[in-house]
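Note that this complex is displayed minus one protein chain, with the remaining chains in position.
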Amino acid sequence: MNPFTLLARLVDEAPRRALVLLAVLVAVLLVAPVALDRYLLSVFFLIFWFATVGQAWNVMMGLCGQLSLGHALYVGLGGYVGAVLWVKFGISPAIAIVPAVLVAMAFGAAIGWLGFRFGIEGVYFALLTIAFAEVTRIGFDNWSYVGGAAGFFIPVTAGGGSAINLRGGPLLFYYVALALMVAAFVICAALRRSRLGHAWLAVREDPEAARALGINVFRAKMAAVIVSSAMTAVAGVVYAFYQSNLFPSQSFDIARSIEMILAPIIGGLGTLFGPILGAFILTPLGQTLIALVEKIAGRAIPGVNLVFYGAALMVMIWFAPNGIWPWLKKKLGIPEERS
Amino acid sequence: MLWSLYGNVLVQGVLTGLVYGLMALGLSVIFGVVRVVNFAHGEFAVVAMYAAFVLFRSFGLDPFLSMLPIAAAFFVIGYGLQRTLINPFVSRPEHEQFILLVGLAIIMVNGTLMIFGPDARSANLPYSFDSWEIGPIILDKVRVYAAIAALAVAALLFAFFRFTSTGVAIRACADNLVGAAVVGLNVKQLYALTFGLGLACVGAAGALMVTLTDATPMIAPAFTLLAFTIVIIGGMGSMAGAIVGGLLIGIAEAMASVVIAPSMKTMVSFGLLVLVLALRPQGLLGRRA
Partner (left out) sequence: MTAKTSFSRRAVMAGAAATLAAPGIAHAQARTLKIGSLLPRSGFFAQAGQSMHRGVLAAPDLLKELGYNVEIVHIDTESNADVARTQAERAINDGCHVLTGAFDSGHTLAIAQVTEQRQIPFVVNVAAAPQITEQGYKYLVRNFQTGGQLVTNGLRLIKDVMDAKGIKFEKAVFLHANDTFGTAQRNAMDAIWPRVNLPIDLAEKIAYDPRAQDLSVEVTKIRALNPDLVMCVTRASDAIKMVRDMVRQRFQPKAIISPGSPGFYDEEFYQALGPLADFVMFGLPWANPKSNMTQAFEKSFAKANPNNRFAVDSFNAGFAFEGMLIAADAFKRAGTTAGPQLMEAVRATNLPEHIMIGGPITFDAKGQNPNIGSALVQNLKRIPTVVLPKDVALAEPVLPLPAWQGRS
């Protein structure tokens, strides 16, 4: 099926109001930079970025039911491959995305094979993903070719460099991240409606029943982890060039992995809008809390805003355990997504 | 000289491993019965460390004594938490429990930061720096005490589950929830007791930890990860497994520091973890679910 017919089918099948909402959102975001200052641009970059990686993670957990707590691994791998190829070999990140994705896919496949072949599930699988991320972190910490724990730096040539090499200001990254978010959405929407997507949902609901239906459960799960790692790695390349420096302790950190999965869970696991909505809630929430504490207390009190952030997470999961999007969808009168 | 090096390292691994084991025991007990993974486990351990520090600083209470009131207080906290916050999430999917407890963990980390500041805190016992020399082997006093105390707490817990009717009832819950409910056990109550016991273990372990290392708000996630690794290696829900897992990790990391490099030692425990997951996913002493 060519992408256009696929897209046409998507438009045809998706709930009308959701599509209108999406179109309006994208249109607004496309022209928004005219009204946004640089601070807001940089906040929006983070929103788009977290929506993208959240979407990618959602493929594994939301669609296929495999809990990964080590997704920072693919961000870090993608970032390192992209950065090393650019700095050491002068290969543009536009091209380096391919090897970056391949490397991440290889790691994803290794974890998946180990996990699914040996029937490691749930919390056990989650810890397996953490273990891989941590082992990779320690490996990079001790690998001097990429700078080890001292970090790897992408030179920032003032004024030089071009957009295709991801050298530029916040406006460039705003649009790149927006494109990533939209692409991730479209890919996930397409996948969800493909045969593979149906297989994933079946596996998520009941692996035994899926097997009885003739679905190759192992292959479906492998496809999920590979797709998810590939998408995450692309976001990883962009992030590396946004910050222009990489440290194993930050890139592969478990705290990073956790940060990445908050948005899709809070937004609505397994839904297409969930990761986007979650990112639009959580990133601004964090930023607002910082400003709010400053305003009320007159100065930053370290920790206070994060205490409120933690409390907000608990409140949200308490009142909307399925995520905010399913609740919001009911309010907006959007019918259930057909699957 | 080489043998004395290995001997010393082995002893250190064993002693540290026992305290790790006690910390992991709490996680294992809670998971084994309530089926909730306490992602804020390390944070509770750190709060216990601070509690022991405050009791020592304000009242001169030795952490080896204050571990008892701390464990009791943590039991009450755990009981209350299970009754109020956790219980509605018991039957919910893991990722929802995860968010709830991660939220709690963030509050605890930053709360301790606000109250105690970022500086490392430790209890300076008069015998903090003492050690015994037995031939070429050097034994730190506090490490030996902490290991003995960890074993004692673990033994008490074993005895509780083995010999008291409540303990047996809790085990029945873990083995067969429906059956337990059918015979009229108050599952809610037993869950709360279990969560309390799990936190009491962490409380005791935290009090012991403060004699060995320093409390800072930021070490909590490392403890959570450590407890997890140990529990999975030993077998989720197996009490003996937690202690064995702790020992194994303690020894493996200590040995790896000498044989490979100290900076790579956690790699070895994760390697062990992957191995166990692949070859014996239920853990060394766990039963097939």
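For reference, chains read A and B in written order, and residue numbers begin at 1 within each chain.
FYI, a residue touches a chain if its C-beta (ideal position, glycine included) is under 8 Å from a C-beta of that chain, and two chains touch if they have at least 3 such contacts.
Since the structure is predicted, the reported quantities are computational estimates derived from the model, not experimental observations.
Trainee: Which residue from A:S92, A:N142 or A:N322 sits in contact with the chain not drawn here?
Mentor: A:N142
Trainee: For the chain that's not shown, point to the residue among A:L29, A:V43, A:A104 or A:V237 touching it.
Mentor: A:V43
Trainee: Which one, A:M60, A:I215, A:L306 or A:I334, makes contact with the chain that was left out?
Mentor: Considering all chains, including the one not shown, the answer is A:L306.
Trainee: What chain A residues would touch the chain not displayed?
Mentor: Answer for chain A: residues 34-35, 37-39, 41-43, 46, 138, 141-142, 144, 148-151, 153, 155-158, 169-170, 243-245, 247, 249-250, 286-287, 290-291, 299-300, 302-303, 306 touch the chain left out.
Trainee: Touching residues of chain B against the unshown chain: what are they?
Mentor: Given the touch definition above, chain B has residues 1-2, 4-5, 8-9, 12-13, 16, 110, 113, 117-122, 124, 128-131, 133, 138, 140, 143, 209, 212-214, 216-219, 222, 253-254, 257-258, 261-266 touching the missing chain.
As a working rule, only the chains that are shown with their structure count from here on.
Trainee: Nearest whole angstrom, what separates the Cα centre of chain A from the Cα centre of chain B?
Mentor: So the centroids are 32 Å from each other.
Trainee: Per the contact definition, I'd like the list of chain A residues that touch chain B in the complex.
Mentor: That would be residues 61, 67, 114-115, 118-120, 122-124, 126-128, 130-132, 134-135, 138-139, 141-142, 254-255, 258, 261-262, 265-266, 269, 301-304, 306-307, 309-314, 316-318, 321 of chain A.
Trainee: Which residues of chain B touch chain A once you look at their complex with the stated criterion?
Mentor: 31, 37, 85, 88, 92, 94-96, 98-100, 102-107, 109-111, 113-114, 221, 225, 228-229, 232, 236, 261, 263-264, 266-267, 270-271, 273-274, 277-279, 281
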